Structures are given as structure tokens and as C-alpha cells.
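Presented below is the structure to which this report refers.
Complex shown without one protein chain; remaining protein chains in place.
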Amino acid sequence: MTSTESRRASRRQVLKGAGALAAAGLVGAPAISRAQTGAIKIGVPTILSGRVAILGQSSVGALKMSFDKLNAEGGINGRKIEMVVRDSKGAPQEAAKVTRDLINNDGCQIIIDAEASSAAFAVQEVIREVGVLCIHTNSETSSLTADPKLYVPTAFRTARQGIHDAIGGGDYAAKVAKAKGLKKWATCSPDYAYGRSNTGEFMEYAKYFDGNITVVEETWPKLFQPDYTEVVTKLLNAKADAMYSALWGGDLVAFIDQANLYALFEKQASFMVNLGDYGVVDQVKQFPQGVYSGGRYNRTVPPTPENEAWYQEYVKTQKSKPTNWSWENAVGAQFLIEALKKTNGDTNGKKLAEAIKGATIKTPFGDRGSITMRAEDNTTINYIIGYGLSLSKEPYISDFKMSPWEPILELEKQWKKKQGYAT
Amino acid sequence: MTSRWRDLGLAGLGLVLLLLVPVFGAPPAIRDFIMFGMAYGLLAMSLNLLIGYTGLVSFGHAMFFAAGAYAFGLAMQSGKFSIPGAFVLAIGFTALMALIIGAICVRLNEIYFAFLTLAFQMLFYNIILGWVSFTGGDQGLMGGIPRPKFLGIDLADRTQLYVFCSVAFVACIAVLRQIVTSPFGYTLRMIRDNQERAAFLGINVTMVKLACFVMSACVAAVGGILLTLFVSGAYPNFGFWTTSGEAIFMILLGGSNVFLGPLVGTVILRLLNDITVTYTSHTELVLGIVILVLVLGLRKGPLDLLAERWENRRQAKAQAVRDAADKDAQTGRDA
Partner (left out) sequence: MDLDALLRCVGMTSCVVTQLTSGMIIGMLLFLIASGVTLIFGVLNVINFAHGSLYMIGAYAAWTFYQLTGSYFVSALGAAVAVGVLGVLFERVLMSKVYGSNVLMQLLVCYAVVLISDDLIKIIWGPVPLSMGMPPEFRLPPVRFMGGVIPPFYIFMILAAMAIGLLLWLVIGRTRFGSIVRAAAINGPMVSALGIRVNLYYAAVFGIGSALAGAAGALAAPVRSLTPGMGFSILIESFIVTVIGGMGSIVGAFAASIIIGLTRSFGSIGFPLFVDGVMFLIMALVLIFKPSGLFGRAHR
């Protein structure tokens, strides 16, 4: 290329670049600053595509139900709540960018983070910097709120916390183990942070409550692994009395289907914390007998009219059944709504955080009809934790035993000290 | 010589344009878009050094993106390095990694090179995932990246961060431009066009390819560092094969034969991504249809197409000038 042509070509390049920047300007239309009037915009980063699309669908379903109800009643002092939902596809850097865009570009003054755990950490960093109110509704990883290094004053969590589940579950398992002589245990959980910490904590507390329990085999299939044959055969070889699994969703369905082929469930008792969810328990075709599931969401747990009403409303408006994510989001929405009522519609992060810290809400999903947002670490307590026997048809769970919260809280304190999280 | 000054001048102009963005009060959303674009743009531009200029199709380039990100993030989280120190460390680590991996890979050709780079990338990815105590596993580097001040610059301030990223970005683009317009760059093109002929001319093809591999890895690492600073963390999917795939799409969407093509492709892909995410929940469907329309309709990157049409028009004009001159000469003779 001679110098004249290349000069022209590169001028073209510069123009192209400027044009692209201008086009970017169309996307970044200036956010109209909303004073304390007009709609209250809430940004919801979540996962709407790919294998975990059900997470986003059930989270948004519950949020929509809550906010539609509020808007029908007149909103907050006449101001309606508007949700802006964005798909981050589960990639943490996209979640961070989506959150920033929701705040900067779309004028969202509040964030309800319906992301899965790894992206939730990325969103937490954005909130740390920007300081708006954020409620994490799906991430169960304890360290998000337990680790003081990760603490952000305007970030809260309404999802269940891994350590609570583990203590409650371990207690239940130990009782069953003592009754049935289940000494040798095997585990089968997905090999990522949630699977590892959930399973490790469960077995630790099972052993704490029943000293006879030993773990003879651990299997760690990869998340979304389609084929569990080698895991099932390993479990067969282990000849354990009982098994624990933190598999969830489609993975759990596939595992059960494949394990049934080897008649694995006839040989051992199984504790599968995530089986009880609609979408799993009603999808398994050959239902194993004698399987225990942790409390996820079930219309009969608790067997109150409020719970049944919420379930019916959800099925009617969202045309699908609620999941564990649904109730966690509903609780998040309720905390937010009550805080907004307290601040009279002021969406300032600090003010809302003050209103939420230590608040208690009346809810069908609470242990005794209520859930509290613990002030010391911005996470919820007194939600329903427990285990029951899984069934293949309605009501899909029976003999549900709710775990008492006093021992859970006590052991949680000790766990935090051990982890070095004590403030 | 003049072209070098012209290029540097254009780079300076570009930098000034970038820096004017916050000055003219553009909303933070535009700055975020540009910063994202700069990080991924460096990934795509560096990959094009391999694909467009040397003919080496790599399916695993994102491993260097991730290497830079994690090395920088870990260095800063350790608290023992300043930002410039961590920067240099991350690039150095990536260069070393590229040297070792490249030495094994560049001996292969075409699709085998592609698959081998993919294999190494997935090995690296599995190491990141598996070494939970060091890298945080699937949760990535949590807790944010500390940003101590250096030389009076405070990267915790978003505007200063933007300036820093812009400078780093333009510097890398200028470096790439210098490589591409230098004799080394023309050697790369020669290897792309006819490897055997280059070898017969006495060029050590393997060494040249290896050098190119390492250089492009370093630029990709800078992209990774920029992304880490932006999201305050490093995550395993930085090094997953889908990220390499995205880089390839950016190159294809923009054009691999024009220098800034991949950058245009990055902007196009990010715009497409952001617009579809804003207006629909069916992001995959829309993205897929748009890609099909672009690829089947245009068959080449838009910049390539424009460059071709430009070239054709120029040749047509030159031909017209020649025809006119011939005619004059003829009439002159006839007269």
C-alpha cells in the first residue's frame, strides 16, 4: 500500500472508531436522575439463559409477584416499583458490568442480586464501590456474609446460608443414623465451591452429633456432568450404609435416573438436600424409596393457609411451580418493601440499609411465622430448615422435621471462630 | 519513517479522543462500555496478530488473558507489589508461559495447532479450577483487588482508572501497529502466505512464530489486567474456551485483514450483547440470528469488505486514469 492509500485507509479507521464511539453513545443514553419522585427502579441481574435458566425464571417470577401485588395496592406512597431484569449468563464479569449498567445507565437505585454464587461475589464488589442497597437472594455461600473481609454495609442476603443448612441437616441425619445404625457414609456432590463446602459442613456436623459416623468414600462429579456411571459404580463399591448428596437440578435428576439402573438406592439410605424442590422431585420418573430431602420449597412446609395461598398465587400468575429460589426472592422483596415503607420511599442506600438491619418480617417461610435480618452480618435467620422423607407424588414430602434454631446459632458462632471470621 | 510518525500521531489522537470522553461528561455507562471494550479489544487485537498476520489460528488464546488477570490479581492481593510491579510481573509470567507452550505448539500447523492450543488452555483452566486454595477455584479471586496509590495515581477513583486503562490500551495498540508495520511484521505476512517460501528464503519460521506467539500473549495479558481492574476480581471463565471463541468472533465480525478490524468487531459484539441484553431475555436467539445474517450476508468482516471495495474503487480509478492517458496518447498520435 502506498502512503496515500494507507493514510486514507487509516483515516477511515479513525472515523470508524469515532463512529463506533458515537454508536456507543446511543446505548449510553444519559440516565435521567430520578429525584425522590417517579417510579422506584430496581435492577435485577440474573441468569436467564443456558443450563441454569430456571434460576432466573423462578427468581424473577417471585419478585414480579411481590412487586405486582404492591403496585396494585398503590405502591410506596403512590410510587410504583419497576423491575429491570438483565441476563448475565452466569459470567461474573458480565454480572459486574450488568450491575453497573443497571445503576449508571438505567437509573436503578436498588439492586436485587439474583445471581448464583460466583457472580454474587462480583456484584458484591460493585456494591462495595457504588454503595446502593443490594439484596443477594440466591447465593448460599456462607462466606459472602460470614467473612468480615467481604462485608459491605449496604449488602444483605436473604438466601439460606450453607452453614445453617449443614448444622440442621447434620442434626437430622445423626438422629436417623442412630436409629438405623448408619455408620459408614459416602458422599456424591458437584465439584465446586457450593458442593464442597455444603457437603464438607454437613458431614462435619453429622459426625459432631453422632460420633459413630465415618466417611468411607467421597465422589466429586463435575458440575453439569451428564454421565454419572463411574460415580455410581464407585459408590456401589464403597458399600456404605448411607449417602449424602448436594447435587441439584437437572444433575440430581440424571444422577437418580442413572443410579436407579444399578439399584443403588436399595442398598443404602440417601440424604439429598436438594431433592425436595419442584422441578426435581416431580421430574424423577423412577422414584427411589427411603430418600430424605432437605427443605427447599414445598407447599405443605409449613402446612399453613398462608403458604398454600402463596403457592396457588405463584402457580396462577407465573404458570409454573415455585422453587427454592422463589421463596428466597419473595423474602428479599418483602424486606425491601417494608424498608421502603419505613424510609417513606427514600432509596438512599445507607438509609435503606439502616431500615433493613435487624428487621423482622412476618412470612409464611419463617420458622415461627417470621424471619429476621441479623444485624451483625446482614444475613437472615429463623427461616425454615429441616429434612423430611421424599415422596414421588403430592405432597412430595412427609414427616418434615423442622430443625430448632437455638443450637444452629450456637454452633454457627463456634464455626465462625474456627474459620477465623469472628469479628 | 513518515508512516511511523503518522501512526504514532493517530495513536495520540485516539488517546486524546478517549480521554475527552469523561471530560465531556459522558455518563459512567459509556466509560464502562469503553473499558470493557478495551480489555476485550486487546484480546482480539493480539489474537489477530496470530490469526490475521501470521495465519496461526489459535483456539486457546484466552489462557493468556486469564494468566495476566490472575497473576496481576494474586500479586495485588498478596500486598507485596505496587501496581506497576504487579503489572510487569503479570506480563512476565504470561510471557514465560507463552514461551513454554508456544515452543511446543508452533511446530504444528493449521487445525492441529488450533486444537493443541485448545488443549493447553483447558489444562490451564482445570488447574485454575482445581487449585482452590490459591486461585479460589470456581469462585475466582474474591474480596476485590487492592489498589494502593502509585506515583500519585489512585486507581480506586474511576476516572483515574479510565485514564490509566486508556493509556495502557493505546500504548498496546501502538506497539502492535509498530510490530505489524515493521520488517518483522512483513515476515509474519510472508509466513502466512507461503510458509515454505519463507523458509527457503532463510527465515527461521519456528522462531518467528514463537516470537509472535509470545508477543501476542503479552498484549492479551494486558487485556486481562484491565478487565481485572474493572471488575475487581479474576474469574476462571476468563480462560474458558468460550472466551477464546468470543475473541475469534470479534476478529471475524470486524475483519482480520485490516489492522483495527478486530477492534471494530469487539465494539460490534459488545454493542450487540448490550443491546440484546437490554431489550430481550432471548439474548441467544437474537445474537445467533444477527451473526448468521452478518456472516452469510457479508461473508467477510465489514472492514475487510470496505477495505476491498476501497481497493477496487482505487484500482478502477487508477485504471480509468491509465485509459484516459492512453486515449490522450492515441489522440496525440492520431492528430
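Letters A and B mark the chains in the order given here, with residues in each chain numbered from 1 onward.
Operating definition for what follows: contacts are C-beta pairs under 8 Å (C-beta built on N, C-alpha and C of every residue); 3 or more make two chains touch, one makes a residue touch a chain.
For clarity, every value in this text was computed on a predicted model and none was experimentally measured.
Participant: Of A:74, A:226 or A:358, which residue touches the hidden chain?
Facilitator: In the full complex, the listed residue that touches the missing chain is A:226.
Participant: Thinking of the whole complex, not just what is shown, which of B:150, B:241 or B:310 touches the missing chain?
Facilitator: Going through B:150, B:241 or B:310 one by one, B:241 is the residue touching the chain not shown.
Participant: Among A:279, A:295, A:349 or A:364, which one touches the chain that has been omitted from the display?
Facilitator: Of the candidates A:279, A:295, A:349 or A:364, A:279 is in touch with the missing chain.
Participant: With the full complex in mind, choose from B:9, B:85 or B:130 the residue touching the hidden chain.
Facilitator: B:130
Participant: Mind pulling the subunit A residues that touch the left-out chain?
Facilitator: 49-51, 53-54, 57, 191, 219-220, 222, 224-227, 229-231, 233-234, 236-237, 249-251, 253-254, 257-258, 260-263, 279-280, 283-286, 320
Participant: Determine and list the subunit B residues touching the chain excluded from the picture.
Facilitator: On the subunit B side, contact with the omitted chain comes from 51, 57, 104, 108, 110-112, 114-116, 119-120, 122-123, 126-127, 130, 241, 245, 248-249, 251-252, 282-285, 287-289, 291-292, 295-296, 299.
Here is the rule we use: only the chains that are shown with their structure count from here on.
Participant: Where the centres are mean C-alpha positions, what is the separation of subunit A from subunit B, in Å?
Facilitator: Centres of subunit A and subunit B (C-alpha means) sit 36 Å apart.
Participant: Within their complex, state which residues of subunit B touch subunit A.
Facilitator: The contact residues of subunit B facing subunit A are 2-3, 6-7, 10, 13-14, 17, 21, 26-30, 32-34, 36-37, 129, 132, 137-140, 142-144, 158, 227, 230-233, 235, 237-238, 258-260, 263-264, 267-268, 271, 274-275, 277-278, 281, 283-284, 303, 306-307, 310, 314.
Participant: Any idea which subunit A residues touch subunit B in the complex?
Facilitator: Going through subunit A, the ones touching subunit B are 3, 5-10, 12-14, 16-18, 20-21, 23-25, 27-31, 48-49, 85-87, 89, 91-93, 96-98, 100-101, 104-105, 117-118, 121-122, 125-126, 128-129, 141, 143, 147, 149-150, 192-193, 196, 223.
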